[in-house]
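For chain A:
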Amino acid sequence: MATIPETLTETPSRQRRLVEMNWDPITRIVGSLGIFTKIDFDNKQVAECYSTSSIFRGYSIFMKGKDPRDAHFITSRICGICGDNHATCSNYAQNMAFGVKPPELAEWIVNLGEAAEYMFDHNIFQDNLVGVDFCEQMVKQTNPAVWSKAETTAAPQAARHGYRTIGDIMRSLNPFTGEFYREALQMSRMTREMFCLMEGRHVHPSTLYPGGVGTVPTIQVFTDYLVRLMKYVEFMKKVVPLHDDLFDFFYQALPGYEKVGQRRILLGCWGSFNNPGVCDYTYRRMGEWGRAMYVTPSVIVDGKIVTNDLVDINLGIRILLGSSYYDDWDKGETFVRTDPLGNAVDQRHPWNQTTIPRPQKRDFKGNYTWVMSPRWYDKRTGDYLALDTGGGPIARLWATALNGMVDIGYIKATGHSVKISLPKTALLPETEFEWKIPQWSNTIERDRARTYFQAYAAAAALHFVEKAMDAVRAGRSKTWSEFKVPDDAIGCGFHEAVRGVLSHHLVIRDGKIANYHPYPPTPWNANPRDVHGTPGPYEDAVQNTPIFEENGPENFKGIDIMRTVRSFDPCLPCGVHMYVGNGKVVEARHSPMFGVERTKEES
Partner candidate 1 sequence: METRPFPAGTVAQRAPAVKEVHILWITAGLSCDGDSVSVTAAEQPSIEDVLLGAIPGLPKVHLHNPVLAMEVGDDFMKFFYDAEKGRLDPFVLVVEGSIPNERIKREGYWAAMGTDHKTGQPITTCEWIDRLAPKAWGVIAAGTCATYGGIHAMAGNPTGCMGLADYLGWEWRSKAGLPIVNVPGCPVQPDNFMETVLYLLYQAAGMAPIIPLDDQLRPTWLFGKTVHEGCDRAGYYEQADFAHEYGSPKCLVKIGCWGPVVNCNVTKRGWMRGIGGCPNVGGICIACTMPGFPDKFMPFMDEPPGARLSSLSVNPYGRMVRTLRSITNSTVNKEPKWRHPGKRLTTGYHPTTY
Partner candidate 2 sequence: MPPKREWPAHVPGSRKGEEEIERRGREPGREGPGRTARDSTSINPDKAGPIDPRMPNIPPA
């Protein structure tokens, strides 16, 4: 159990007039999240913030003793929008544990399915969930002056997307009545058809197995995918300029908006899209095949790569307890003492974690959430780094850009940017987009990266479908390799869930699961102050975020906070929590959500 320090060293204690503002539940995300804040309206700043998630299911407990071959079917159900990311990652871990390498075509099929997932999920999240925060109805309520400006500001790339003014863009984002909102929703269905062609059904796939896939590779299945992909490619030629115009407008209309949701550049990307020519799922060669992925893995600190080696990344993962409803396992069983290369594995590593839930009352001064605090141990400095994924795309693009290794024609990483070349489509010519590494890790850039990554995924899919068709035409159509489940084994899988880093760690004993711990992106992004006192990513991002909303306490929507929270694409079936700041309450305009416990802290 952690103790929360009384004051933050970075927040000078001073008299502030703070008003409690709470949003529970946060909507337009997946899962359960509540945000409890104190707002300094005089200085237009967020002074304090808690967020908590209220659901516990117990995967690591009920998976014990089960057959390891069931792991991907079960862990897919961790998440209802990106379950296939879990199933894929689980199969990567099983492949390693069982010592099996899927045939080449299986890898292209999985990559095509995962690309379709990114194309689907980013699209629906950005345009039907996040987009509402930028729509006419919302902006009129929160920033009437900005709305007036938007109506008269010409959209610089109107010729590409067809919306004459920024106001027109915002109008089209209105939920259900907005034209672009509806078009995006329809597109999201087409991308799921693409997914179904490769992985059977969405979100919990039916055709994935350890050793490969059950999808039957025919001319038909890849043609059906390609035809839909080209429609999406054409769509992206309009969507990228539309979002660039919208996001750039916010920087112009609200100078200083770059500070909203800004935090230190501490990014994690575990890599995505394996290269079948290099990847054999052995731990021994994991560093090499990790670097061969079509999204390059990395830990990035202050804009520089610390490592792109998955073995190093693996060994650095630590799970710390912060303010969560669990007993510690420091004295518990050690399942794995050394990795297959002989390196020591820490007791706080997921291979050695034991989950012991202790449900209790919520206490914002003590334990108040179901989530733990993943950190990455930087052996150069001894720091436990609170990496974030920025919602996924920004970390993926940043890592891929810096490494400069991906080069497949449709995509080229340059060292400072990623170039995405989309071919001619029915009505529009060849188009190149370049995502340049931004100056800040902030709300707007996380959102912008999401749109660019949709184009990235489409470009990658073009490469994969060509490779798949080559294989089919050449008669290399095996999609599954046989294996035998060993009595004792360990495995780990590294992948990018839609929202960021995803790892699955597996220990097999007597042919059954002895230990299984998945770490999706949300616990990385939103966790509380840990036992070392390190704040979590949300804390940095929300604390001292300036308020640009024009409303006072009476009608406050907290839109800048909502945009920041949603920029991380929170996906809560894993749970979220964070604690930020300290301050004095002078008045509470809304009925206090904190109850009796809060009063004690306020002195």
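Just so we're on the same page, a residue touches a chain if its C-beta (ideal position, glycine included) is under 8 Å from a C-beta of that chain, and two chains touch if they have at least 3 such contacts; residues count from 1.
As a selection rule, all candidates are chains of the complex that A comes from, given by their letters.
Remember, predicted model here, so these are calculated numbers, not experimental data.
Q: So chain A is shown by itself and the numbered options are 1 or 2; which of them touches it within this complex?
A: 1
Q: Under the touch definition given earlier, write down the residues of chain A that touch candidate 1 in their complex.
A: Checking each residue of chain A against candidate 1 gives 22-32, 34-35, 54-58, 61-62, 64-67, 69-70, 73-74, 77-81, 83, 106, 124, 128-129, 132, 137-138, 175-176, 182, 185, 188-189, 192-193, 195-197, 200-207, 209, 211-217, 224, 325, 357-362, 478-480, 482, 557-558, 562, 573, 590-598.
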